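With one protein chain withheld, the remaining protein chains of the complex are depicted in position.
All chains are identified by letter, namely A, B and C, in their written order; residue positions are counted from 1 within each chain.
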Amino acid sequence: MSTCTLIPDWCRISEEATHSIEDYGRGVPRWCLGCGDHAILAAVQRYCRDEQLPLEKTVFVSGIGCSSRFPHYMETYGFHGIHGRPFPIAEGIKMVRPDLNVFVSTGDGDCCSIGTAHWIHAIRYNMDMTVLLHDNEIYGLTKKQASPTSPAGLKTNTTPRGSRLNPLNPLSATLGVANVSFVAQAVDWIPDLLHDIIRMASLHKGFSFIRVLQRCPAYLPTEFEAQTRNPERVLLLKHQDGLTLPPEIAQTYRNQEEHDPGDIHRAREIASASDPIPVGILYHNPAVPCYEDSVDRDRIDTAETTHAFLEQEMDKFTIWPTSSEARRA
Amino acid sequence: MSTCTLIPDWCRISEEATHSIEDYGRGVPRWCLGCGDHAILAAVQRYCRDEQLPLEKTVFVSGIGCSSRFPHYMETYGFHGIHGRPFPIAEGIKMVRPDLNVFVSTGDGDCCSIGTAHWIHAIRYNMDMTVLLHDNEIYGLTKKQASPTSPAGLKTNTTPRGSRLNPLNPLSATLGVANVSFVAQAVDWIPDLLHDIIRMASLHKGFSFIRVLQRCPAYLPTEFEAQTRNPERVLLLKHQDGLTLPPEIAQTYRNQEEHDPGDIHRAREIASASDPIPVGILYHNPAVPCYEDSVDRDRIDTAETTHAFLEQEMDKFTIWPTSSEARRA
Amino acid sequence: MGYGVWTVEIIPAEIQPPARSVAGASGNRIRFASNPVTNGGDAADLAVALNEQVLLERLGELKPGCMILLEDKWRTDPNPSIAAQYRKTYDELTESGFRLVEVPMEAECRKLVSDPRRGKNMFVLGLLCGIYAFDLQVAREQIAFIFATKPQAVIDANINLLEAGYAWTRANLEMRVNIPATKPTLPQLVLNGNSAIGLGIVASGMKACAMYPITPATSASHYLSEIFEQVGGFVHQAEDEIAACCFAIGASYAGGCAVTITSGPGYSLKQEAIGLAVMAEIPLVVVNVQRGGPSTGQPTKVEQGDLLATVFGCHGDAPKVVMAAASIEDCFYSMITARKIAETFNTVVVVLTDASIASAQTTIPRPQSDPAWHAPPLDQNPVAPGALRYDWDSETGLARRVIPGQPGGMHCVTGLAHDRRSRVAYDPRNNEEGLRNRSRKLITLQQTLRTPAVFGEESGDMLIVGWGSTKGAIEEAVRRVRAEGARVGALHLRFIQPMPPGIGEIIRRFKRVLVVENNWSDPVDGAGVTEDNRRFSNLAWLLRARYLVDADCWSEVMGQPIKPSTVVRIIRERLS
Partner (left out) sequence: MGYGVWTVEIIPAEIQPPARSVAGASGNRIRFASNPVTNGGDAADLAVALNEQVLLERLGELKPGCMILLEDKWRTDPNPSIAAQYRKTYDELTESGFRLVEVPMEAECRKLVSDPRRGKNMFVLGLLCGIYAFDLQVAREQIAFIFATKPQAVIDANINLLEAGYAWTRANLEMRVNIPATKPTLPQLVLNGNSAIGLGIVASGMKACAMYPITPATSASHYLSEIFEQVGGFVHQAEDEIAACCFAIGASYAGGCAVTITSGPGYSLKQEAIGLAVMAEIPLVVVNVQRGGPSTGQPTKVEQGDLLATVFGCHGDAPKVVMAAASIEDCFYSMITARKIAETFNTVVVVLTDASIASAQTTIPRPQSDPAWHAPPLDQNPVAPGALRYDWDSETGLARRVIPGQPGGMHCVTGLAHDRRSRVAYDPRNNEEGLRNRSRKLITLQQTLRTPAVFGEESGDMLIVGWGSTKGAIEEAVRRVRAEGARVGALHLRFIQPMPPGIGEIIRRFKRVLVVENNWSDPVDGAGVTEDNRRFSNLAWLLRARYLVDADCWSEVMGQPIKPSTVVRIIRERLS
């Protein structure tokens, strides 16, 4: 008996399902109680289960930070790299192995501070991967220093008299970069939307950038308090080409905007807003080509073809013992 | 006798003038014949003369590239640094010495490739400096590799079958970053506007970003040919708060738009356009605070005050020989 | 008060290790004595544990048979598996010979306060005051001092807990230890190494610090961020380590002398920019608070693995000064010395410390502040016409410093090969001249260094050579083996590049040389290890190469400070 009609279409559970949510988890996450990273992990694992992503064909890549511990908690392949460099590592993987599902987990320091150059260029490369920016607006792992997304005036260990700068807006910045193809914002405290956004991001072929506003109770315990309490301070973006809101969600969060993800100008305006917090798909352009597709993947290369090519290439540099042969190339 | 009424107000030559244009130059530039960098150098030297910038109070900072040789050709202080890092060097200078006039010359590889992180963060710091992005859409010094701003399909030494990616748009990217305060575009072949834009940029207190489309006859001889030939393919931005067009220019370049530099949304739209090439001030917000101003500059620190402070600070860690003194701190 | 003391915070490496877990142990190691204490010492004589699990990974740090004061509440925990775990561990530890004393900490505290979790530490302090016969009045005064800004009720509650602990000891425990305090005659500072660096930076007169957060270096910048602006200084948190280093270079070029503070991975990233400062002859102080490597390694753990990367890590010939702080006190003074050398020699000075002194606290004699410490004021005097930027002195290799704002001094510094006017010059002569003078500066500095004093025997069977944070432990070990009659001396290097004169002579006075450091070396008896392939420890490479002495090395990578007793053991082994 198929149960397909009973569950929303994003949830492709069927009799063939062989992996449970638990199958995707590994170990006990070492995040603080109440840390938003737990919710992100849960949403990702749920999505993996829904899609039945093969464990061995999926790679989670990260940098360094609390959030970058993510791959350790997935029973897939993982690459916990160095601070700020998850993107180039993920790009190398995807270029060589377009058959793999590639996810990137990165923090606001990892991505928007030390990793800025790679982030901006990853957008431009538009390789097919799903990116979760765990934006807790603080350096968690190193214990409370200002991050580029920290609110102005925030007192941290490196800004004891308050952060001096307005925060960088990762959405606006992303939307300014050539080849941008998918930009969304989610919040850790609305897990269903988080899940839906991850799903849409993963279905998009290209560089799918999701900024997740993530609570860090350890160092910014009150940062999103108002927004978690008051649904009015969240603005849901919906559209037939974007997010369709589950009814319960639509009822709780009345603040909604019909936004066409194809409209980059409006997307940039929305991105600039922080109160209410926009949640949903800001921008989506399925037509942007992927860098990895610029290579001919149809050819079959074997030791023999390589060998033959090498001989042919060497011919070009060869001087043969008799001068008439010199012209063979 | 004052000649002030006879010359445009941007040209503050007066009897007090002590430096001629030649005074600002040093040596013979080692750029190719017809290289756009010559025009940029000329415009900057002219501006320096107009403003009579004191040679010893002015610092030109650069990275590595053809364009980054710039400081060697100015008879001011100069810092020809390492590839991609002119911004942090300039920031360190300005933070310690806000009394200095700081200019940055950088290339499209220097700024938009290896220097991306510093560029994006320099925008956010919004320190008072004038930035010239010599955008020739190619790596000049290393002899013709694709740069992030190279047009798609361009054949270079690293992209022999054509560049695979759409170019990064430095204007759009800059306009996506928090604290952006001044963004303009100039072209090397309209020297008067180039000069005027440099002047407006320098007068702005904050991070003034000028992208100069710069011809590289050595490696991209035809890149801006059409635009240099046909004034219709340039769009001049004018506004009472922006550029006022000299009459000869206004007559030659009939394609004009009244654009309010305070309008960031329209600025972003304009930035996206490449044909016709927008020239002028895209965005200007004089209200963004400068990072260097977050420090109290009024205090006077002497060896004595430092000494006194050190004593006071050590008191906090001190255990005095008798326990009653322990509470002195 | 009046004790020598050394405390080390035990910080879990994970942000949120599971409660009651082995990995979750946080706490404090305290060593104290009548005399000054220079290191964290060996196994503990006494442990206090709020749960039994935290003990498990750290039994090696306890003396056999040592007393353990253990919170007893877990014995009756409602969760039967926790209670069982407790009993099992209790029994095992008792069997292993530890003297376990169950203390009803929670129960006793609950008599006085509603949330005993927030008061237990005071109760424990009372327990310890009872055992060590501390003057309770001093403790009371200190509590009042620490909570001076809090309501009187808070002070009272804490004093009550203290007294309750004291009373409990007196009523229930036999053990008393009397460590006589010596009355200090001079004021002392209680500092950890990172605060000492912060304070030293202020004392040096530097005015700019650029950094990017990284454990265990960051806390130096935290402290500096709090105070620096009060003396006209500034801490810049840059977007990454490369930017931090370049910002500092810019700040130094513009007239200050700036410092950038980092740890291993950040140091690797700065290599290129450090080369620029060397090439352009811009003063720069770099602090590397080493941690466990390679790569991200062990961020919170102790290691001295970056010495060779500091000396040799930059492409091309980039001679820089490399110093290592041998103590917490040294952290303070090395900042003053580093700034002075950086500005005198117009070059890069790297100061190496490590996690073992960065976060350990001790008392040091309060420095006598000296006006000569501070940087000179900004020079904005005109430069004489015709003066050359790099007027390298043929004797010393030193060149003038010219600062923007100085009329007539205009020039363009560059990382390219350049001539004396700082113009790009690729010809062999100019290139050779630049390399020669930059290298010569180290010779000049070397000639001014003093041969370090040998600790212990001036000649004999074995010389132990160390550098950086291990000084206290090595010298303590040497003291102990000498007491057993061994003819051993110790040499400790603060300057590693250049190395002070006279080292070779000292080395040759001993039959054997053993380098002891906290980093990797192939063990001399490891499988397949031969003299042809053995990878030596960092300093051993340098000593062997320079003095052609068959310096053996012993090193460990335990993520912990080297213990005096370990050094004692190694010396005994190698001597026998």
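Just so it is clear, a contact is a pair of C-beta atoms (placed from the backbone, for glycine too) under 8 Å apart; a residue touches a chain by one contact, two chains touch by 3 or more.
Since this is a predicted model, take the numbers as computed values, not measurements.
J.: Which of the visible chains would the unseen chain be in contact with across the whole complex?
T.: Across the whole assembly, the hidden chain touches A, B, C.
J.: Pick out which of C:80, C:316 or C:386 touches the chain that's been left out of the picture.
T.: Only one of C:80, C:316 or C:386 touches the chain omitted from view, namely C:316.
J.: Pick out the residues on chain B that sit against the missing chain.
T.: 28, 30-33, 35, 64, 66, 82-84, 109, 113-114, 116, 139-143, 145-146, 148, 157-161, 218
J.: For chain C, which residues reach the chain that was dropped from this view?
T.: Touching the missing chain: residues 13, 23, 57, 242, 264-265, 267-269, 271-272, 275-276, 278-280, 290, 292-301, 303, 305-306, 308-309, 311-319, 394-395, 414-417, 426-428, 431-432, 435-436, 439-440, 442-444, 446-447, 498-499, 501-504, 519-520, 522, 526-533, 535-536, 540-542, 544-546, 548-550, 556-560.
J.: Touching residues of chain A against the unshown chain: what are they?
T.: 26-27, 55-57, 59-61, 64, 71-72, 74-82, 85, 87-97, 99-100, 117-118, 120-121, 295-296, 299, 301, 303, 305-307, 309-311, 313-314, 317-321, 323, 326-327
As a working rule, only the chains that are shown with their structure count from here on.
J.: Chain B to chain C: how many Å between their CA centres?
T.: 42
J.: Report the inter-centroid distance (CA atoms only) between chain A and chain C in whole Å.
T.: Computed value for the inter-centroid distance: 39 Å.
J.: Mind checking the centre-to-centre distance between chain A and chain B? Centres are C-alpha means, answer in whole Å.
T.: About 33 Å separates the centre of chain A from that of chain B.
J.: What are the residue numbers in chain C that touch two or more other chains?
T.: If we look for residues of chain C contacting two or more partner chains, we find 229, 239-240.
J.: Send over the residues of chain B in touch with two or more other chains.
T.: Answer for chain B, listing residues that touch two or more other chains: 117, 120-121.
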